[in-house]
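Notes follow the structure.
With one protein chain removed, the remaining protein chains of the complex are shown where they sit.
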Amino acid sequence: MSQLLKVARPGNRFIPSLVLFAMLAVAFSALFGATSAQAATAECKPHDVSAAFMVEGTLIDNDKPVVGAKILITGEGFNACGITDDSGYFIIDAPKAGKYVASIDTTTLPAGVKISTEGNQQAVDLISTNDQSVLFPLGAGASTATSFLDQLTGYAFQGLNFGLMLAICSLGVSLIFGTTGFSNFAHGETVTLGALLTWFLSVALHWPILIAAAVTIVLVAGYGIGQNKYIWRPLRKRRLGLNQTMIVSIGFAMALRYLFLILFNGDTKDLSGNTQQITFGAIHTTNIALISMVICVITLAAIAFFLTRTRIGKATRAVSDNAALASATGIDIESIISIVWLIAAGTTAVAGILFGLQYQANYLTGANILLLMFAATTLGGLGTAMGTTVGALVIGMVVQVSAIWIPTDLTFATALVILILTLLVRPQGILGKKQRLG
Amino acid sequence: MDLVQILSLPLIQFFSATTAAYVLCALGIAMQFGFTGLLNFGQAAFAAVGAYAYAIGDLFLHFGPIGSLAFAVICATGFSFVLGIPTLRLRADYLAIVTIAASETFRLLMTSGQLGPWTGGTEGLDSVGNAYYKMNPIPQGIYNVLGIPLTEKQLWSDLTGWSTVVVCALIMLVLTRSPWGRALKGIREDEDALKSLGKNTFAYKMQALTIGGIFGAFGGIVFSIDSQTVQPTVFGTNFTFMCWTLLLLGGAATVLGPIAGGMVFFVVFLFLQHLLQGLQGVGILPFMTQDQASQIPFVVMGVTLMLLVIFKPQGFFGNKKETQING
Partner (left out) sequence: MADLIAKGTIEPGCQKVDPILIADSVSRSFGGNKAVDVAHLEIPRGKITALIGPNGAGKTTLFNLLTGFDKPDTGTWNFEGRNLAGVAPYKVARIGMIRTFQLTKALSLLTVLDNMRLGAQTNPGEKIFASLIRPIWAKQEAEITERAETLLKRFKLDTKAADYAAALSGGQRKLLEMARALMGNPKLVMLDEPMAGVNPALTQSLLDHIKGLKANGTTVLFVEHDMHMVRHISDWVVVMAEGKIVAEGPPADVMKNPAVIDAYLGAHADSDLGDVR
């Protein structure tokens, strides 16, 4: 135990955390370096993963995919296009619910591939569904609509991707709750800060994305420590009740949200510079998504390593289990809490950056996923890191896969349903302990 | 920059139906938090449930003003049961988490294209309360109230809002001074103690949540009758935390606190907003746009909420001893 005391002393306590972030920075650079060669931007707008309404399908002629054909959709005073990829697949985002007409630009069809005039006017109904498959009858063969299984595979992949990102931001909520018993309603703003700061550095100041990301992580981690030092630690010293502390965090979230609005304006920031569509099997994804998933896995592994293998990590878990006992064995609780804030904010910044790269960002980005983070931590068991990871993956998966049956703009509602059901059936969460319910 | 306008415009808010709507929502939170210790971070959703239920009852189901009101109360009660049953047996933060989540989800649900025929989707509904305005007994004309010219319609709407506030405040006064209210305060102090004395604390908490929620629904109805519209964007998290700020300004465990707090809050808030816009207009804030200047008061509001909870938890009208609600 004297060992714990020793490492928990200020001075050398940040070193393991810095090592963790150095590892992350290396991971970032390796992955982005590998994909720096970017494809020429197509004339049609690439698919945005967060789009609410979309039209998709696959062009097949005589069992061969039709590559490079241009598909147009028009309607609701709007038009958009998409190009079929190597597997003949296309996906086009629509701006809002409504009725559209999809057609193929026949000049882009390869020689020998024909379509009748009637067959080339496909009605698209994006009122009763948000994701419509279109089937074009081509020549002798036909185009195929995306099968259910393919749809499921595609959404499950997106769910995994989203769940991994959700896991690293929810871990922050969970670690802070574990060590201080406090549910931080201002955690969404940490995600926002990560995304907007990276946008500012990389897009507005034209810094290379890697440097922008690294600087963002360091700044946000510092913001976490500062936030704890100047707000939450003094409040703990004043013995402010937990209810009051939660209200303070809400006030803090409001202030930050509007500060972001003033500083960055309300428009949506696009961070995704060099997105490349990648298709394997039924999965249509992007290089950014794949990189993001790898970074998430590395981050999760690093946190798991920290919690289970390092002395400070073990001390952190001891504080979560029983703060009084941990304190009695010589662990400096306040130092542990500082480190937890550093890690929580740092990893949340990583999530924010990845979120911004994949889904764009604005001043409400974090606030919008706060519900999902709380649902994930509650489902997994508030205050347990492993549980939170599992919970986040489940929530990410359900939110994405439910898009098959319910409109995309309502998929977030499934998280609330899961949250309520968890509280009714197993309020301590999948991996939580019953005593925590207090 | 027109100083007279900057000073006089906010004063209109003093007795406006909008202020009354927020005050009603804050009274509801006072019932839940101030007297019972429940953290409802989704009062906006109760207001939205009230507003939408009233509008749908009024416009589509043709229930008439009274019927629509009853329909709204039923919906708000149902909503509070959905949120309360899973959470009220658990630690206080679960209610906070579920209410804030439900509030955002409900708003998304209302904007969804699927429910468009009933909710008007992102555009919301209009012509709300036409039936109610037909009941206006005030003859047509312009009335001068404390130097503010009001049409008979505005006057009727303001009167409606504030008489609802008076009725709700009176009900709350009676309730909180009764043995029932004493039990609520007991739960706020120590729920286990009340259980050991044979009180069904779950039922009390559910009742407090429901009454507070119904007050919130009244707030939403007053809001939508006044503007004659129901718009989903109104009922965001801002709405909830504006109510919390004005509640804590006045004092959480008081009945008069939220009322006085509401009046002060909106006058100061709008004064600040107009002043900043005015300053921006004459070039004193050159690094800002008009929009940015008008958003500063929201930052101030967030900081005020923090400072109030930390340094003045009893608010400006509360008894210092009675409001140190720890939990």
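For clarity, chains are labelled A and B in written order, and residue numbers in each chain start from 1.
Methods note: contacts are C-beta pairs under 8 Å (C-beta built on N, C-alpha and C of every residue); 3 or more make two chains touch, one makes a residue touch a chain.
Since this is a predicted model, take the numbers as computed values, not measurements.
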Chains shown that the absent chain touches, full complex: B
Full-complex contact with the absent chain, from B:L69, B:A169 or B:L194: B:L194
Among B:T18, B:S103, B:Q154 or B:Q207, the residue in touch with the chain that has been omitted: B:Q207
Hidden partner interface residues of chain B, rising order: 171, 174-175, 178-183, 185-186, 188-190, 192-201, 207, 321-322, 324-325
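Keep in mind that, in the parts below, only the chains that are shown with their structure count from here on.
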Chain centre separation in whole Å, for chain B relative to chain A (CA means): 33
Footprint of chain B on chain A - complex, ascending: 96-97, 127-128, 183, 185, 235, 238, 240-244, 246-248, 250-259, 261-262, 265, 367-368, 370-371, 374-375, 378, 407, 409-410, 412-413, 415-416, 419-421, 423-424, 427, 436-438
Chain B residues touching chain A - in the complex, by the definition given at the top: 33, 37, 39, 41, 82, 85-87, 89-94, 96-98, 100-102, 104-105, 108-109, 111-114, 116, 121, 237-238, 241, 244-245, 248, 288, 292, 295-296, 298-299, 301-306, 309-310, 313, 324-327
